[in-house]
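As you look at this complex, bear in mind that one protein chain is not there, while each of the others sits in place.
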Amino acid sequence: MQGLTNACLYTNPDQPGAAYGYAGMGPYDGGQAQYVRVPFADFNALKLPGKPYDEFEEDFLLLSDIFPTGYHACELAHVRPGSSVAIYGAGPVGLLTAHSAFIKGAAQVYIIDQSETRLKIAQNFGAIPINYRNGTPSKQIKNLRSQNPLLLGSMRPGEERNLGVTSAIDAVGYQAKSFTSEQEDPTSIINDMVEIVNYGGHLGIIGVFVSQDPGAPDPDRQQGIFKLPYGKIWEKGLSIGTGQTPVRRYDWFLRDLIVANRAKPSLIVSQRSQLERAPEDYRLFDFRGIGEGKEFTKVVLKPNI
Amino acid sequence: MQGLTNACLYTNPDQPGAAYGYAGMGPYDGGQAQYVRVPFADFNALKLPGKPYDEFEEDFLLLSDIFPTGYHACELAHVRPGSSVAIYGAGPVGLLTAHSAFIKGAAQVYIIDQSETRLKIAQNFGAIPINYRNGTPSKQIKNLRSQNPLLLGSMRPGEERNLGVTSAIDAVGYQAKSFTSEQEDPTSIINDMVEIVNYGGHLGIIGVFVSQDPGAPDPDRQQGIFKLPYGKIWEKGLSIGTGQTPVRRYDWFLRDLIVANRAKPSLIVSQRSQLERAPEDYRLFDFRGIGEGKEFTKVVLKPNI
Amino acid sequence: MQGLTNACLYTNPDQPGAAYGYAGMGPYDGGQAQYVRVPFADFNALKLPGKPYDEFEEDFLLLSDIFPTGYHACELAHVRPGSSVAIYGAGPVGLLTAHSAFIKGAAQVYIIDQSETRLKIAQNFGAIPINYRNGTPSKQIKNLRSQNPLLLGSMRPGEERNLGVTSAIDAVGYQAKSFTSEQEDPTSIINDMVEIVNYGGHLGIIGVFVSQDPGAPDPDRQQGIFKLPYGKIWEKGLSIGTGQTPVRRYDWFLRDLIVANRAKPSLIVSQRSQLERAPEDYRLFDFRGIGEGKEFTKVVLKPNI
Partner (left out) sequence: MQGLTNACLYTNPDQPGAAYGYAGMGPYDGGQAQYVRVPFADFNALKLPGKPYDEFEEDFLLLSDIFPTGYHACELAHVRPGSSVAIYGAGPVGLLTAHSAFIKGAAQVYIIDQSETRLKIAQNFGAIPINYRNGTPSKQIKNLRSQNPLLLGSMRPGEERNLGVTSAIDAVGYQAKSFTSEQEDPTSIINDMVEIVNYGGHLGIIGVFVSQDPGAPDPDRQQGIFKLPYGKIWEKGLSIGTGQTPVRRYDWFLRDLIVANRAKPSLIVSQRSQLERAPEDYRLFDFRGIGEGKEFTKVVLKPNI
């Protein structure tokens, strides 16, 4: 009874852990459907208030995966009251990581993306937007902090070497792009995280990395092998947390926060669609609506719309 | 290096722990003065931003004692994200306990007092006010919760037995009065806390109790001995945390939250006075301004006003 | 998914928590039987190595209750590497509390009883025996520690005030006797624990207290109300942990320790008996075999003996 539902040994013959519609995660089709069978429902289901509380329906929906995932990212990165946090990626998970960081008492949350639409939503959660089109994130963040006289005024001589953040989170994963081009660069983020995080700080890797990617451009990457700044990680004494989310560890109290009006994950939803529109809407989500007007930050499919 | 500055063995020949102007806490006069000597200043002083950040001066002042104390109360009572919390007493410490509970991610915070002025400030922090003049606090809170269809809708059959709260905090101490009269009744609060807290819940006792009170009305109380519902505490499997605050464990990150505008403890301050007015203002604070107009919730003395 | 199986809300209509053959703990007869039905067996059962590993059978048996209970007592009392621990009561639970304290890295474990047979078993686990017939336990322990030049030599001036222990555990409960007579005195233990534990220390109450005891000699005790040294508890800043054990939180790794030969709870077993002998053997256990020769420290019933 360790609570690691993310590494469940009973639900998937291929490897530990199972999920709906996720490569290698067991014989479970995707969950974007009118009806879904719930395996081990006596354990897996979470009780929710029903009608007439439609106002919370979209918040509750996000409890099934990405809100707990955003919260887990904060656990991986040891976010706690007073933490300063840098989140790379303002997609749905990154945004709910920012929301979760404040729930856990963070002081400052910086969030990094190139989409002004996404960064705007992040600001609604209280985060400080960093558009990486304007420069390397770690440099932008250090600039902001070194120009803040309140932070500088709180430091004794020597402490100004800890002008970075206490936690940094990768909410993108191996499909990350370079900060300066459109090229894939899976390690651009962790390299910058190691720059921005303070000595004794914490890295959380919630963005997915895989050990088998036959389509990758070279043999190392096909096996999930990457060059990492291991020496600097060690010198700074960082911790790294990785992996899937044990959803059931968090969903019940995140629900309680929704019901108490202290969490509002549905702020990230940009579109409500019919089930039939899923392929098209997902395509637009993938391309972030670029060049097609309104950006899709999160699509909710409603079978009965 | 255990960080228990509240039980420091070096600063006080009489007993562990030392404080300014506190009975039995060592040879240190009170801190309400124009200048104060800081023993072990190389360890005890906290760096703060100076002029021109006067807007934070009163927030910083509260870092020296009661803001960390409110935070410590939440630690004693294991407050965490999603917790429901009942705080007995809306004096300065109770109010900053409410503030701290939300910093730590609490879902609901109920705060109990008889002063509408104090309860109003608590509401500014997001707490739900319970005036004990209107009935036993545990009953009022259970009523509120049992009439909340969102809470009921989140419960599976059997769970409705946990309609109380997960944490309860005594922010009054041994000078508590009965809920129904003006008589002193030091155990009225813990008795009601044991009623309102759920199985497996947590009690935090930040209000002061002492082992020697020569003026108490009977020999037991003179030695700090009280009748407690020990059987029920055990049956419910409660934990109890007690004692003074290790201020230095918390002050540095509470400062960081003030500087980030995510904590505003100075919301409790009702009066700014000259040093000379201290005796009179403290008398009014003691009597809570009752019958004298504006209530004194917290007085800040300014030597140079 | 909080893991509090001790306060399960689904298995018992009367109150949270259920157990075999325990007053108020649900419609489950006692477990001293040839066959037992296991409710919620998909969750409740623990996998164990079967034949031919008979050498561990008695160790595994103790996983069903008292070994996890002894471990839980250490959790309630925050036992950690380097802790000094005083355990009141060397019955089966007290003995396995001592065993668990060393598993958790305790430095010294003092165990208090009047039975030399039990104290002898405690010594086999590495504990230091304290026979309360020879004087108040807290005084005996402080004497031992104050005469230990290695402990004194480790203390800076002022620290000698912490010559007590960091954790104290009540493994007896409300049927405790006075240290000086054969009279029941349910608070003799907690009073002495508060004496022996250091400032900032921790109390674990694993011995049972109840809120309803119709046979008790006075109305307060009938409701589980006792006089406690609340003032001194607060002054010392103690924490108190109480209640039933969440067995499933511990049983799986205690099993792993048995299998690795690093735990041997069966050292406490004194008798193996046929099922038919249960009433007689339990009577002897109750009277601790006093006046009847060999003391019964723990009886294991074997249906097929």
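Order of writing sets the chain letters: A, B and C. Residues in each chain are counted from 1.
Assume a residue touches a chain if its C-beta (ideal position, glycine included) is under 8 Å from a C-beta of that chain, and two chains touch if they have at least 3 such contacts.
None of these values were measured; they are calculated from a predicted model.
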Selected from A:Gln114, A:Asn131, A:Asn162 or A:Ser273 as touching the chain missing from the view: A:Asn162
Contact residue for the chain not shown (choose from A:Asn124, A:Gln212 or A:Gln274): A:Gln212
Selected residue (touches chain absent from view) among B:Lys139, B:Arg249 or B:Arg277: B:Arg249
Absent-chain interface as seen on subunit C, which is shown: 47-50, 53, 56, 71, 80-82, 84, 102-108, 149-156, 159, 252-257, 259-260, 262
Where the unshown chain meets subunit A, residue by residue: 2, 4, 6-7, 9-10, 15-17, 76, 156-159, 161-162, 174, 199-200, 205, 208-213, 220, 223-244
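The rule is short, and it goes like this: only the chains that are shown with their structure count from here on.
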Same or different contact residues where subunit B meets its copy subunit A, judged by the half mark: same
Averaged-CA centre spacing for the pair subunit B and subunit A, given as whole angstrom: 36
Intercentroid distance (Cα basis), subunit C paired with subunit A, Å: 44
Of all residues in subunit B, the ones touching two or more other chains: 156, 159
